[in-house]
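Notes to accompany the following structure.
Heads up, one of the protein chains got dropped from this complex, but the rest are sitting where they should.
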């Protein structure tokens, strides 16, 4: 079986294991206070053009999102999110377990929030009826880049979100679990310095972009992350051997490996998307990143599912179902060519 | 100014104040362990035909809802609610502050949840993708009777909800903040014994139905309310002089006063609704209880708002806005007639 | 049976019921936005000499404490309290249910925290090992005045606590559930303006000092109470008919009734304490307020317990047990004289 169902089915880029092995017997302080974490923090600040940013390393995505929200929100405040947002759908209520309501907003298939939606929510909260204290106060805007459906915000869209957040005193937070794929997608005008300039906090995802595990959190607004290390510890996210995180981000970022492998995964995903288009499969949601979403009939899927695994994304009562095809740093080009050929063969004769 | 904006603008039915006054100097144990609470509990069990039910008295609606949810839900479980449900919209995230996600479902203007919606949610949770542990587990179905928009469930609808809750292991909870108005609405086939038989817990609202304050909570499923008094105390709902609650519910329920005053308020609301219909005002949401919802143009409202106050319910960017007209135990029939006449005068000539 | 076991066994001072009755049919806005609450707030500000203070009215003690802590503390912060403090012992973990650890410190039988203890804790937190983020950050100092054992802080002690709170950036919060008894105790040098000057927040207890229910919360430091009404609503403490609270505090405070009735209760408690001393009963904890604590042998208690009820306070495995004797606004002087005589009769011949 060849797996195209997700981007976390393998270990890590070999360079990372080499780095862990070569430093294994060194003694360093724990909890992220080691030289490797310091170097990785410095490097991230430099890449972001944000010399004063706070950089923290956590283990996983749900953890880093919940920890940020716990630090940024007071008890009566909530987070605006797309209804399809990961924090709303697939983190088992981690924000709510921390006491914070997710204020979910509907979106199109791309899964993107617009500045106008945020504006409307804030106006309704402060100017509507009943008085605001009967409702949860919006304080964070959560978006994913790419979104859960692989779509990308443009720089203009991020700037508009930044502006509305500024008007209403909200923090803008970007979940970058797959940020590498987003930053290397063809035609994007969003880069790390733009994120650092426009967001109050954002993550640079490692787990799905070549690391064994790990998410780097960049906090550019100190108000949003005051006493942040307390929250990491309280939330179970302070790795005793914190250097494992610093070492991985150093390995990924110090010579651009992060971007190289993500760009390559995007290109492989392009090959799959082309094959789907040639086969006449309808696209479920447009994506230029490593996740692609197409509709397959039951019969079409039956012809692939012996050899390949995908993620079932949405399954309507009848008609074709949406599947996610996913590549990663570890996807073999040969496997992609084989799958592309088998997809093309689905084309009605 | 005559207020028709809500049903809690006055004190309490005079009988309640008399009862509090006549017992004022008696010494009783605190925290709801007094003879008056005991009598009120016994009376409620009798009226519900539920001799084994647990009955608790709390001060307010947000409090009783949150306390029930905290007792009934474990940390990974959430509550299904209409998107317009009070716990989702107007309790400042009290369920979430207790760690519990509200799983909001869309409804029509009546604001009613259907058994089919609950079935679909549960099936999606347990049989969908990803595996259930990535999502909050549905465990309570929250409905209001009447709903926030004044609508009533039929007995058949409640039985269907009960059945689906049984199939999936969910608790059915009814927020009865305005239960008196619902139980006395013309044509309803729902009564206290039906609620006790079909729900795991429900409230008999006092605050909006003639008391100074107070909600009686009837728990018929002991699993849903284990160690409930701990939750009352922890949630700040254990009134030191608990007898104030027992005395009020005794005064309301011992000779049917609760039903008499609510039936009368419904009848007064009928007069207002008739006037609106005669004036040709469109109905926003159908109601047979003490809250009625009609659309008024800005000009029409301007002609009333010097003398009367209503609640603005929904205000679209353009066109007429929805207003709530509300009666209560304390509404004066003369005031109703005056308002009805002024509404009829809105009729286009 | 005559009850001396607590100060909340009766209703309210008659003037309060009269006031509720005479205003009963008036229509006012809900949720504490009525003219009576406004007048009561203005009066409290005046009595405190704190024209800018924020004043809120809540229903009960556990509720007001938890609500203040939820508003004042971020998620990684905790509250220093005497080990015998009400929030640590007898609120069913309400602070923890809101996510906040009570950092309990040992005290003598008076139950008072000292400035030196707070200093030591803060120094240990910030200067000790491991680094502070492994521990809960102290942010609020909680004291009761009188303490749970009836003792009073002196002005000098409060000033010392204020100073240490200032040094470490902590809030000082005084639980005044029985404040009236404290402010009228012979020899005290603490008054409302002193509390307003030295605390960031404090309560003026109504429930145990003549009201049916209700605690007034005075917040003098806006940082500690930002967006406070959201927390009241979320915590279930926003009474729909909020005027019931405003009316009660007006009745108690507008002509000094609060102080008159508490002073009288203290005097009656003095009579009981004198009798105990004459009977040679050892004092468990020194008090000048309406609660007195004495040790009774089992045989002594047996001679009283047919006619009178007290609270068992502490019961060692052997030897005499500590009991609380409590007076209130409603205690009858005749009952006090009867009990005093019966206590004197315990004197060994």
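Letters are used for the chains, namely A, B and C, taken in the order the chains are written, and counting of residues starts over at 1 for each.
Operating definition for what follows: contacts are C-beta pairs under 8 Å (C-beta built on N, C-alpha and C of every residue); 3 or more make two chains touch, one makes a residue touch a chain.
Note that this is a predicted model, so its numbers are computed, not measured.
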| item | value |
| --- | --- |
| Residue, one of C:75, C:111 or C:176, that touches the chain absent here | C:75 |
| Omitted-chain contact residue, chosen from C:34, C:133 or C:175 | C:133 |
| Contact partner of the left-out chain, one of A:94, A:251, A:304 or A:322 | A:94 |
| Contact footprint on chain A, counting only the chain that is left out | 1-3, 6, 8-12, 14, 17, 20-21, 23-30, 59-64, 66-67, 70, 91-94, 97-98, 207-208, 212-213, 230, 233-241, 244, 330 |
| Interface with the undisplayed chain - residues on chain B | 31, 70-71, 74-76, 98-99, 131-134, 137, 226-227, 229-234, 238 |
| Chain not shown, touching residues in chain C | 75-76, 78, 89-93, 95-102, 104, 128-130, 133-136, 311-313, 315 |
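Just so it is clear, only the chains that are shown with their structure count from here on.
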| item | value |
| --- | --- |
| Chain pair with the most C-beta contacts | B-C |
| Closest chain to global C-alpha mean, per-chain Cα centroids | B |
| Chain centre separation (chain A, chain C; CA means) in Å | 50 |
| Inter-chain centre distance, chain B versus chain C - centres from mean C-alpha coordinates, in Å | 34 |
| Residues within chain C bordering two or more other chains | 70, 98, 230, 233-234, 238 |
